[in-house]
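Let me give you the structure first, and then I'll get to my questions.
Omission of a single protein chain aside, the complex is shown with its protein chains in their original locations.
Naming follows writing order (A and B), and every chain is counted from residue 1.
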Amino acid sequence: MTTVARHKTARKRSEPADTRAAGRPGGRYGGRPPGEPRAIGWLYVLPALLVYGGFLLWPLIRGAQFSLYDWDGLGTAEWAGLSNYTSTWTDPALRGAFGHLLVLIVFYSVFPCCIAFVLVGAMSRTKIRGLVFFRTVLFLPQVIAMVAVAVAWRWVYSEDGPINTVLGWLHSAGLPDWRHGWLGDFTFALPAVGLVGTWVGIGLALVLFLAGVQKIPRELYEAARIDGAGAVREFLTVTLPALRRELAVALTLTTIMAIRNFDLIYMATEGGPGDATKVPAYEVYNRTFNTGEVGLGCAIGVTLAVLAFAVTAGIGRLVEGKDA
Amino acid sequence: MPALMRRGAVATAAALVTALAAACAPGGSSDKPADKAPAAVSTDVAGAGNVTLTVWDQEVQGGMKEQIETLNKRFEAKYPNVKINRVSRSFSDLQKTLRLALSGGNPPDVVEANQGYAAMAQFVKAGMLLPLDSYDQVYGWKKRFPKGLMDLNSVTDDGKLIGSGKLYGVSLNGEIVGLYYNKEKLAKLGIQPPKTWAEFEQALATAKNKGEVPVAFGNVEKLPAMQLYGLLQDGLTDKESVRKLVFGSGGSWSDGPNVQAAQRLSDWAKKGYLTKNANSIKWDDTPVNFAKGDGVFMFGGTWWAPDLNDRMKEKVGFMLPPASQAGAPVATMGGESLPWSITAKTKHPDVAAAYINFITSPEAMDVAVETGSLPVLPAPSKQPSAPLMKEVLTAWTELSKNDGTTPYIDYATPTFTDAFGGPLQELVAGKKSAEAVMKAAQDDYTAFQKKK
Partner (left out) sequence: MNPRGERIFNHALLAVFAVIAVFPMIGVVTQALKLPDDVDFSSFGTAWREGHFATYLRNSLIVTACTVVIAAILSIMAGYALGAMRFRGASALFLVFLAGLTIPTEAVVVPLYFDLRSMGLDNTYAGLILPQVAMSVAFGTFWMRAYFRSIPPSLLEAARIDGASSWTTLWRVLVPIGRPAILTMLLLTTMWTWNEFLLPLVIINSDEALRTAPLGLSFFQGTHKTDYSLLMAGALIIAAPIVIVYVFLQRQFIAGMLSGAIKE
């Protein structure tokens, strides 16, 4: 009760300000109750802004600043200009890391979207029973801590893991011996890591596209069928255009996942063998804390932030063909 | 959303630039911790009041763990006012976290900081470790330890030269990298423990022909291949040039014998002498596999001996690596275990020093022997009982007599594990030639020497 009373008096006292404000074109919803000073919006935002500014924006700024120095993290820093950024291209290991990122984007993003598209294309002609169940299961990999996912897949790829076991059976059935130490093999380590990403991404893409397909009016399909369209043409003329928005979202989310790929690499390969699975996200940590190149680590971090931003802004534009 | 986000980016970028101009350079001063006058050192631990000493070690395996636990218990019993807060993690986890912790606000008091330019030298340069010279004058470590071992734990203030400057740590255990062999398998194959590299090559061929894994090898961490390379290098060149090369006072990694060593490793991999898929097998799993019978030989440090002794009993033997010719003195990597150092920010340097003195005392050497480890100095009153530990001690004594220890290869530069170990993995996988690998090593080495 007392609170309400207090607010009432407050309202009375600031009556004039309120009348002044009422004359203006009020907020979109005229949301500001009378008696609240204009700046109150800032008061509401302030706590969030302080934490956000202090612990996310400020570190980003500091990161950009560190990236301009040559610093081992222990002693004094020396101004380095943009040399850390040029290093990201001239250092073959780092160039390799960005190259691996491109490969991983294909595995994390392109593969899941393509596979999910084909699946959904095949399924769009019928109603799915038990959709909730399938959705829950398919989406599951998204919610499990990547650290745990990495432990599980290290077992899948291990010497005596299920993949090598099956290949062992095939071998004893007369086929060549295809067994490998997958995560320690120069040829297969990167695709092996990539497949984990495909596995995580498929569910996301499938669930997104299934949801999209359910929203497509049935009449469109019926019309297409009356026109004698087969599955392929139906997919191209009805399903694909209707799912552009979902495709953009799926590509964005999965590409960002590929960019932020630290946990899996750290747990499963630590960038090895050699440099075969080094990725920028891992190099941020590795260069900063293992080899003492803090400036370079920050430069990679800033580059990643720019990349993530460009991807978010770019994919939507590309796929949807316009500014959303 | 994209349009909005672009505008957000412009606004954010503008804010960034403004703030950048105002911010100051990262990194504090690199003040060196002051060296205490010997007279100011207090050896009165009991009178130091209640102290909790946080100690980071990497002794997680069998006997080594027991050894340090026993010593800690005895120290606590001797000084009931001191509590040891022991934090232990595997060697590679320690390497990954020590740098972060040392530069953190509240570092541990005593740490095992690895020798070399990748660790100790950098920490010294940044003023994170306490020089121990005045403590040495009080406790007389330099009188107990041979100069060669003290030098390994000494660095100049600027971190540029290992082997001179101030003392930053004392070690408890001796260690060498040698050759383990499975006695049962040797008997079955009808071969004797090889005395020379030529005999060894023959033994490998025999083992391979009989369907055995000649050399148990796991190389996820890149360091194992560097140790294997180091052994081969020791067999092909003299110890002085290896020492000079690693500590940065002469020589090149692309010199003839150094390339030959890589070539031999490459040949072994090609001939199938090493465990298949070695690059995906963890280092610490190698002795486990070896004990299970996967491997006739295994190169490895004496730090594995207590554990292997438990697992294999009299089935396992240990010897120094083969010699270049019969009877010639052998050199191999090793010397002493990770030294115990005091951090610059500790509040109890005197207690920490007393602790280090205690765990490297003659009594501690006895404890090392009792728990099946190799003490760095001869134990005054104990002798090892297990056959394997006797062989380890014999090898160690012989090597010390010949002054045959060479430094570990990874001491050479802070980035050597990646810069040389990575290419070595490729060599093992048959993806890179010996020349290319050694060129990569030399490139990293040159870059570091230039920066120094």
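Note that in this section a residue touches a chain if its C-beta (ideal position, glycine included) is under 8 Å from a C-beta of that chain, and two chains touch if they have at least 3 such contacts.
In this text, all values refer to a predicted model and were calculated from it rather than measured experimentally.
Within the whole complex, touches from the chain that is not shown fall on A, B.
Touching the missing chain, out of A:Ala80, A:Leu253 or A:Ala276, is residue A:Leu253.
Between the chain not shown and the residues A:Val103, A:Ile128 or A:Ala223, the one that touches is A:Ile128. Of the candidate positions B:Asp44, B:Asp93, B:Glu240 or B:Glu314, contact with the hidden chain is made by B:Asp93. One chain is missing from the display, and on subunit A it is touched by residues 3-4, 7-8, 10-11, 26-36, 38-45, 47-49, 51-52, 54-60, 62-63, 65-66, 73, 119, 122-123, 125-130, 132, 134-149, 151-156, 158, 162, 199, 202-204, 206-208, 211, 245, 249, 252-253, 256, 259-260, 262-263, 266-267, 280-281, 284-285, 288-289, 294, 297-298, 300-302, 304-305, 308-309, 312, 324. Although one chain is not displayed, its contacts with subunit B can still be listed: residues 1, 4-5, 7-9, 11-12, 15, 26, 56, 60, 87, 89-90, 92-93, 97, 100-101, 103-108, 282, 284-285.
To be clear about the criterion, only the chains that are shown with their structure count from here on.
Rounded to whole angstrom, the centroid-to-centroid distance between subunit A and subunit B, based on C-alpha atoms, equals 40 Å.
Chain contact summary for the complex, subunit A toward subunit B: residues 57-58, 60-62, 64-66, 69, 71-77, 79, 93, 159, 180-186, 270, 272-275, 286, 289-292, 294, 309, 312-314, 316-317, 323-324. Across the complex, subunit A is touched by residues 1-3, 5-6, 9, 12, 15-16, 19-20, 23, 25-30, 95-96, 99-100, 103, 122-123, 125-126, 128, 219-220, 222, 276-281, 414-415, 418, 422-423, 425-426, 429, 431 of subunit B.
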